[in-house]
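Missing here is one protein chain; the remaining ones are kept as they sit in the complex.
For chain A:
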Amino acid sequence: MQYQSQAVAKPYFIAAIALFTGQILFGLIMGMQYVVGDFLFPEIPFNVARMVHTNLLIVWLLFGFMGAAYYMVPEESETELFSPRLAIALFWIFLVAGAATVLGYLFVPYATLAQMTGNDLLATMGREFLEQPLPTKLGIVVVALAFLFNITMTVLKGRKTAISTVLLLGLWGLAIFFLFSFYNPHNLVKDKYYWWWVVHLWVEGVWELILGSLLAFVLIKVTGVDREVIEKWLYVIITLTLVTGIIGTGHHYYWIGAPEYWQWWGSVFSALEPIPFFAMTVFAFNMVNRRRREHPNKAAVLWALGTGVMAFLGAGVWGFLHTLAPVNYYTHGSQITAAHGHMAFYGAYVMVVLTLISYAMPIIRGRAANSNKAQVLEMWSFWLMTIAMVFITLFLTAAGILQVWLQRVSDTPMGFMATQDQVVLFYWMREWAGLMFLVGLVTYIVSFFVKGEDSAATQ
């Protein structure tokens, strides 16, 4: 580790993996409820399990992004972190607030929770992914601002690189667009319109900048390719991302009451969103092929390459499947969306955070890479989780196609619940694939505890 303060990333990474585990457990509970409707009812109703599953995902990825930034920025800026103590304090505040929110979801009826937390003062709750009570939302803003202050001050006092600039742009964008979660107009069209400014402009906008920056950082480290070459690709990728992603927001505006031209704008620009992901894959493989050194951390290289491929498949290809307005007319809100959501989040954001953890954790723990034995286990976990996710996606896609056919295309369309009964086989297969994912995750966690001979000294 080049700078002592990079070590503050460690608790962030540990918390991220712990919450990741929670997310998967709740995913399995929900997956079971798809086929056994009263599973764990009334203790954990479906809507609560879903809320915990999706909210934990967001929170652990945020932990991962923050940990990654704390690790990367001192090294990129060639200076110690502005305030390591602030970083640790924010860690505990964020963790306690996150845990309290999840406990609130689990043990207090949602309407009561809303009453208790001042939702009548400023109503922000009750919207998908933005279910957090007002104090949690305010807490997120405070933590995000203090975090950005810490990171920005570090960049300002040190070396400025393209990678840290793109990272800052992404992180500031993340904080700014979250502010739209406080805007909750009575008009449902406007409500949905601006809701996407958080949801879409996060995952198909500013988060992609964070993704590009994290990937570029790890690629420089593990390949030894000139920074100049990697930065040039990063610029091309983020420009394409922003142009296609920002206007591509239109693919959510087709039938919510927004003007009709969004069907064209949304279709054309979102259809191009796979391009930056494709560029990212080409970029990752190209850099690894041109590598000037054999980095001992093979697992990190595998995660980096996997991110490129899976992000392209999940976000790019599976997004394209249902992004054109005439197709989306039928597939909107079906299991096709769920298939895309699963693989896109895994391929793009889960994998890039795991890439950075895989690269940084051994160094934080005092070695350039883990022992061969630990790496082999980690690579097993890579394949188990990735293949399980491919299966989850394929089964959900099959369920989605059947669902759309029976419920929406057929001359004698079936009702929603009757259709669900017809696709139950695919839900069972998805649940088994989910168990395989859990096995992969457990393998991943075990790999941190496997000893064996350390490779090389720290670099």
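We adopt the following convention: a contact is a pair of C-beta atoms (placed from the backbone, for glycine too) under 8 Å apart; a residue touches a chain by one contact, two chains touch by 3 or more; residues count from 1.
As a working rule, contacts and distances are computed from a predicted model.
Visitor: According to its UniProt record, what is the protein name of the omitted chain, chosen from "Putative branched-chain amino acid transport system permease", "Nitric oxide reductase NorE protein", "Sugar ABC transporter ATP-binding protein" or "Dihydroxyacetone kinase subunit L"?
Guide: "Nitric oxide reductase NorE protein"
Visitor: Looking beyond the chains shown, say which of A:107, A:264, A:329 or A:383 touches the absent one.
Guide: A:264
Visitor: Given that one chain is not shown, which residue among A:87, A:279 or A:339 touches it?
Guide: Checking the options A:87, A:279 or A:339, the one contacting the hidden chain is A:279.
Visitor: Have a look at A:160, A:232, A:290 or A:373 and name the one touching the chain we're not showing.
Guide: A:232
Visitor: Given that one chain is not shown, which residue among A:130, A:240, A:313 or A:433 touches it?
Guide: A:240
Visitor: For review purposes, identify every residue of chain A that touches the missing chain, sorted by number.
Guide: 232-233, 235-236, 239-240, 243-244, 259-261, 264-265, 267-269, 271-272, 275, 279
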